[in-house]
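The structure that follows is given in the form of structure tokens.
The complex appears here minus one protein chain, its other protein chains still in place.
Right, chain A next:
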Amino acid sequence: MANTTLDAGVTMERINQREKLFNRICAGVLIAFALLWLIPLLWAVDTAIKPNAETTRTTWLIDNPTLDAFTRTLRDTDMWSWYGASFIISSLAALGTVLVASMAAFALSRMRFRYKNVVFWAILAGIMIPGQVLIVPWFREFDALRLLNTYWAVILPQLPAAIAVFIFKQFFDGLPRDLEEAARMDGASFFRVYRRIVLPLARPAVAAVAIFTFVTTWNDLLWPLLVLSNPDLMTVPVGLATVQGAFGIRYADTMASAILGAIPLVAVFLLFQRQIVQGIAGSGLKG
């Protein structure tokens, strides 16, 4: 009996050692890949802080690092105006999407009415329709509405996001109902329950939908490219796309413009890393 325990102990020890070695190899491979993934970003930063004339010398070390490329890019492009447009459009899209989708989901989750299932499935079917296949009719529609070259042309098609309704409904369905039922007994209106009880409890879902709508709207290229031809209204991606050829061989300036274009979203990422990761993990959102 003592013998078998000893045996088991030795086996466990061996397994543990094998496991440790295996884990170490895993870590090594993983670090190699992570560094490989960081190289393009680091090289972009490295290029941007070289003087333009020295960017073709392919050394990582820089004798005379400079931020000139950044000041030049900020001066010569409309970067500040692109930031402003992107910020207004993405914020309004995020706010609007959260509002209309959470309200619709609240009705679908908490109220009883006729054709509820029909409404739910009709909305769910919208997930199947990618915005990209609608660009032709959208363009004609916004032309007819006289809204081409306005922020509304970019914001409005983003708002009815079926996937957001689905996410909110799933979240609301999982919330305990005692509190709101007590509030309803006390005569609170549905709007009050939604505003004061359900929405505050649903903060993780609100954060996920808001951040995702913000990021996807910020990064969208095809549709804003079609409707924002006025340079004063261009978003960051559209602006970068239109000036990308203008830098020629001034590689430091090109990389500076790329980094400046990336900074706001890198900040969003660093601030909301947890919500973003949980949002993806929980629902599998993809643009």
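The criterion applied here is as follows: contacts are C-beta pairs under 8 Å (C-beta built on N, C-alpha and C of every residue); 3 or more make two chains touch, one makes a residue touch a chain; residues count from 1.
The definition used in the following text is that contacts and distances are computed from a predicted model.
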{"item": "Omitted chain, identified by the protein name its UniProt record gives, among \"Multiple sugar transport system permease protein\", \"Anti-sigma regulatory factor\", \"Heme exporter protein C\" or \"Ion-translocating oxidoreductase complex subunit B\"", "value": "\"Multiple sugar transport system permease protein\""}
{"item": "Absent-chain contact - pick from A:T66, A:S91 or A:N219", "value": "A:N219"}
{"item": "Per the touch definition above, residue among A:I49, A:L92 or A:A107 touching the missing chain", "value": "A:A107"}
{"item": "Interface with the undisplayed chain - residues on chain A", "value": "11, 15, 18-19, 22-23, 26-27, 29-30, 33-35, 37-41, 43-44, 47, 56, 58, 99-101, 103-104, 106-108, 111-114, 116, 119, 123, 126, 128-130, 132-141, 156-157, 159-160, 162, 165, 169-170, 173, 178, 181, 184-185, 189-191, 194, 215, 218-219, 221-222, 226, 236-238, 240-241, 244, 251, 254-255, 257-259, 261-262, 265-266, 268-269, 273, 276-277, 280-282, 284, 286-287"}
